[in-house]
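To start, the structure itself, in structure tokens.
This view holds just a subset of the chains, kept in their places.
Lettered A, B and C in written order, each chain numbered from 1.
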Amino acid sequence: MSPVDRWAHANRWRRLHPLQKTVFAAALGGSAFVFPTPVAAIIPVIAGLFLRYGAGIPIRAFLRFMALPLSFLSLGAIPLLVQVQPSGFPLVWSMDGIPGWWIGVNGEGVRTAVTVWVRALAVTSSMYVLALTTPVPDLVDMLRRLNVPEILLEVMHLMYRYLFILMEMAQQTYVAQSSRLGYRSWSRSLSSLGRLGAALAVKSRLEVEDLYRALISRGYRGRLTVLPPPWAVCLKTAAWMGAAVVGLAVAAWLVGRRLHG
Amino acid sequence: MDKPTFALEGVEYNYEDGTQALQGISLGIESGKKVAFLGSNGAGKSTLFLHLNGILRPFRGRILFRGQEVRYARKELARLRAKVGIVFQNPDRQVVIGHVWEDVSFGPMNLGLSPPEVEARVEEALNITGLWDLRDKAVHLLSYGQKKRVALAGVLAMKPEVMILDEPTASLDPGQVHALLELLERLHRQGIQIVLSTHDVDFAYAWADWVVIMHAGRVLAEGLPKDVFSDTDILKRASLTKPVLWRVWEELNKTGLYDGGPPRTVEELSAPIARAAADRRPTFG
Amino acid sequence: MVRWVILVLLMAFWLPRQAYAMHIMEGYLPLGWCLFWAVLCLPALILGTRSLQKQAGDNLKMKLVLALSAAFAFVLSALKLPSVTGSSSHPTGVGLGAVLFGPMAMSVVGCIILLFQALLLAHGGITTLGANTFSMAVVGPTVSYLVFRVVHKYGFGRGVAVFLAAALGDLSTYVTTSFQLALAFPAPIGGVAASFWKFASIFAVTQVPLAVSEGLLTVIMVNWVMKY
């Protein structure tokens, strides 16, 4: 159900220390906020290259992952592009809407839309560097070392396991309902889905007892502790990562000089 | 009714993650036959079954139901699903929530029948599955075996022409399996065609008119039980074993003492054995 | 006026999947606003964590109820609503939980759900986690919770209370999100107010019908659950 999760478990960076990946992703993402737009535009390319040549995730898969946010984003940028203004102010293109108001596009809007568009794309691709290479359990273990309260970690661990179990339940139930014509029309769909949701709620409540037994029988003693698999920091990869970030900074400096100098 | 119930022609299906679940399935299911699909877990049986009821749509190839190609428009799918019912392996996924009665009425309601008609069908389905006394119980409080029967009743109440059962005997105890078989026999006599999947070679051997062996998304063999189970090679490739009675028969055959064909039940074994013994006694006498 | 309506409707068709982007997506907000909303959520999250620790810290079963409720809310949010557009943002699952554990505790759980959605489904984002937590895990569930209490107290039936709680929870989330966007991107003329009406009227097209179906769905669900 989550292709992101599938890659997170099957990539070449699987054993790379999650902290190393997190720092790199954060540095890339941070760069997108602080560096000028033309530099931020390079970030998705860098992310794609690291995923391809570092983690071994094909460019095509990366592009597919980018496509969905890209479509959200392109649509999400439209409201930024379009301005609604009291009449009398110049717009690049305009039409009359509500009497006394103008709807249209102007330079300011175009600038904002492009900035946000590029930035969002850059940050999204940086986050994929982390999400596509690091499964949630690894992140939870990392958070443990950062002293996040135990109860949250426990909830995250169990939630991760169980959301897939519940999702599978939901999917199978949906299929079974469809085979009995449960989704023939809008009203039947609503009623079938209501049943499905309710059943899921009841079943997840019943699941508590089984989960309790499972934990107890395996010696649970008040804390959910696991041993994360051995991770390693890779210096060579770290050097490449550092070089990329430095490269971005240099580019930002050059662009800045060009603009101000 | 001469047309085959199902004809599949080169059906291919891949899952989202790229797994090739069905790799070109071609087969025919003759009308009126009791058909068993055998194969290991992951062989593609369940995926195939989801195609028979139009839940999944083949990437390539086509499926014919009674000679007509299955189309995936809303209305035509509804018609197909009204005729072909599926009972899933895990009743917990099929029996959703509510009273037994409410759950069984789900299908007939969706068929758009009048309330009295729905009621009549639910009653009949509950009676035939022996659930009448449980009709007002909440489904999640039932035992596993009872839920399995509710799942069956829910499909029966739609009066399908074909019933497809995915691993109907899984997790049932011998008594429950016996009761299920009796029920299936009864449905068969009423003219509902039964198609099922199973891991249990002994069961498939004793029950089926026609056996299909699947492995890794392909059909390895189909035919009469006596033909399919004589092919040691295919069974090995599908990681299946021969039925116990078949193996016993092979042992008996080696000795030349046994003159019958492969027996499907222990009872069928006894007559030839008795004959062999009778043959023998005079030689001593 | 007619043209205005047509334009908004067209936008709605361009934004078919924006429906589940009641989540503000990754990188959409400027850095300052990302931090602002994160900091604003912090007290609720800290208090929520404390209250969770008190309620469930030593009680394994409570912890399991919590984890499973969270998993349930996540799955519910991923189910497609049989509506014109996509699935909904579902503060409802969290709203249901609020009744169980109190709104503070649920803001923490809501935040975790949003984190999982960002990581696993690329809905929302890490940088906008604060803003999304504020609208969907603080405002939405709190409104749902309060509406349910008030309406129920004044003697309306459970159905009405649940419907209003779910629908108004949804709507309050969308109003909050529009406001957050307007603050970050004020119109050059007319400022935050003009920008707010711009965002709000675009989202209204998808969010109002969604809020209605969400409300109906929740009523159906709650009815079934209460029966058993």
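Observations on the model:
Quick note on the criterion: a residue touches a chain if its C-beta (ideal position, glycine included) is under 8 Å from a C-beta of that chain, and two chains touch if they have at least 3 such contacts.
None of these values were measured; they are calculated from a predicted model.
Just one of each chain type is placed here, yet the complete complex contains A x1, B x2, C x1.
What we mean here is this: only the chains that are shown with their structure count from here on.
The minimum number of touch steps separating chain A from chain C is 1.
Here B-C and A-B are compared, and the pair linked by more C-beta contacts is A-B. The most distant chain from chain C, with centres taken as the mean of CA atoms, is B. For the pair chain A and chain C, the distance between mean C-alpha positions equals 18 Å. The centroid of the Cα atoms in chain A and the matching centroid in chain B are 44 Å apart. In chain A, 195-196, 198-199, 202 are the positions where the chain touches two or more neighbouring chains simultaneously. Looking at chain C, residues 224, 228 sit in touch with two or more other chains.
Of all the residues in chain C, the ones that touch chain B in their complex are 224, 227-228. Contact residues on chain A toward chain B in their complex (touch as defined above): 3, 6, 169, 172-173, 175-182, 184, 188, 195-196, 198-199, 202-203, 206.
Residue ranges on chain B touching chain A, taken from their complex, read 16-17, 50, 53, 55, 74, 78, 81-82, 85-86, 88, 90, 92-94, 96-98, 106-107, 110-111, 140, 154-155, 158.
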